[in-house]
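Okay, structure first, notes after.
The complex is shown incomplete by one protein chain, all other protein chains being positioned as in the whole.
Letters A and B name the chains as they come in the text, with residue numbers starting at 1 for each one.
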Amino acid sequence: MHRGKGMKFVGDSRVPAKEHRNIPKDYSAFPGRTEAFWPNFLLKEWLVGAVFLIGFLCLVAAAPSPLEQQADPNNAAYIPLPDWYFLFLYELLKYEFASADYIVIGTVGIPGLAFGALLLAPFLDTGPGRKPSKRPIATGMMLLGVMATIWLTYESVVAADWEAREEYSVENVVEVEVDEGHPGYEVYMDNCMSCHGDAMQGAPTLGPDLANLPYDEDQIKEIAVEGIEDMPAGIFDGSDEELDELANFIVENTSVEADGEAGDDAGNDEGSDEESDENSEEDSEDGSGEEQEDEESDE
Amino acid sequence: MSEKKNNQVSRRTFLNYTLTGVGGFMGAAMVAPMVGMAVDPLLQADGEGDFVYVMDEDEITEEPQRKTFTIDQEDGWYESQAERVAWIFRDGNGDILALSPICTHLGCIVDWGVQDDHPDQFYCPCHDGRYDKDGVNIPGTPPTEPLHVYEQRVDDGRLYLGRANPR
Partner (left out) sequence: MLAKIYEWIDERLDITPIWRDIADHEVPEHVNPAHHFSAFVYCFGGLTFFVTVIQVLSGMFLTMYYVPDIENAWNSVQYLQSQVAHGQIVRGMHHWGASVVTVMIFLHTLRVFFQGAYKKPRELNWVVGVLLFFVILGLGFTGYLLPWDNKAFFATQVGLEIAESVPIIGPDIKTLLAGDPNIVGAQTLTRFFAIHVFFLPAALFGLMGAHFIMIRKQGITGPL
């Protein structure tokens, strides 16, 4: 190419005028079986990418992205769990040396050291050897860190009750609108709320929803006092009068097929009508479409 | 300007300094108000908590009772009725104690007497944190401090609660 004086440009621009353009580099003289990135190697990469994309789209199609109910800051029964890639940190904070008085070790100390060491690895491991066997300390620390992360994540995954968490999903949640002005509401909140939720929606692992009970008031009174299945006796703690109010409250707000008047009060639970009534341990497959519409009309 | 000085700071150096200065001014003047906007929540004064009626004094038992009450919450432009929960009971001295159920470990919600092994304790399901009846964290469990206590006022036999403060 012409340089310096006598150089030709395109028009009055500063773009050099060239006769031969677009000549790829010649790789034949390079040592070994080197090949050009463009287009030879890039094609291979894109083939890998295409296969990867097919797998990814299969995952997307097979597993719909989860959505739970709209956030309710007052939901006292909810047990939080972070997304999986933060579970290791969440689990770490369970250990005695990383919580209570030592929580700084768990939230700042250990993660700070680990990520700090990761960030500064090139300056900590300055030896010339690149083979993992030539730098046992660096390799060992990394293996330890990776194993600890995987172990903590595993522990946390095992500890969580995934079946119960399924019930948080918006398709599975039972929607009940309870009448908070009812005299029995307060009795309910004092005695039943901690297991059956603040709106009779139930709480995973603790108690089923009370959205559609096939019982009348007397049966409910009996269950409240004497328990049923997993529910122990003696949970109810109050006067007979309160018990009457409680049973009336539950019957008024649940939708029972046997009891014709129930549906009027519980205006929002058509979607849950078709549901099986024993307990919410079973996934209810009832039409989420109806519930969603109810949700929207709430606003 | 003397020649000697010109040798120390060349024209090019001077221009570079000036460029840095003007650039710095442009950057700072642009970003300063934006940073101010971002840190506004730090500058906001802490609002006084109002006291809200929760329950009558004579209903308070030795057994912790879960009471909910609503406060007017102002979250920037969003005003709402937020529900607050308190565990209310009389402690050994007969004094009223209203505990916040928010676990001091990571902010989950504790519950009273739900764990069979420890029926007389507050229990947090997230990391098995426990507190005794007075809300003091049990050593060896994850919480860092006792449960927060609501400011309280008894007026005419009625219990009013304010904000929850650390002890």
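Following the convention adopted for this analysis, contacts are C-beta pairs under 8 Å (C-beta built on N, C-alpha and C of every residue); 3 or more make two chains touch, one makes a residue touch a chain.
Because the structure is a prediction, the values reported are computed rather than measured.
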item	value
Residue of A:M7, A:V108, A:I137 or A:A233 in touch with the missing chain, whole complex considered	A:V108
Touch with the omitted chain, as defined above, among A:M7, A:A36 or A:A159	A:A36
Identified contact with the non-displayed chain, of A:G6, A:P128, A:G181 or A:G234	A:P128
Touching residues (missing chain, whole complex) on chain B	38-39, 41-42, 44, 46, 73, 75-78, 80, 82, 105-108, 126, 144
Touching residues (missing chain, whole complex) on chain A	10, 13, 15-18, 21-22, 24-25, 27, 30, 32-42, 44-45, 48-49, 52-53, 56-57, 59-61, 63-73, 75, 78-86, 89-90, 93, 103-104, 107-108, 115, 118-123, 125-126, 128-132, 135, 138-139, 142, 146, 168, 170, 292, 295-296, 299
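Methods note: only the chains that are shown with their structure count from here on.
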item	value
Computed distance of Cα centres, chain B from chain A, in Å	25
Contacting residues of chain A [partner chain B, same complex]	73-74, 76-80, 93-94, 96, 99-101, 103, 189-190, 193-194, 206
Of chain B, residues touching chain A in the complex	65-66, 68, 82-83, 85, 101, 105-106, 108-109, 111-112, 114, 125-128, 137, 139-144
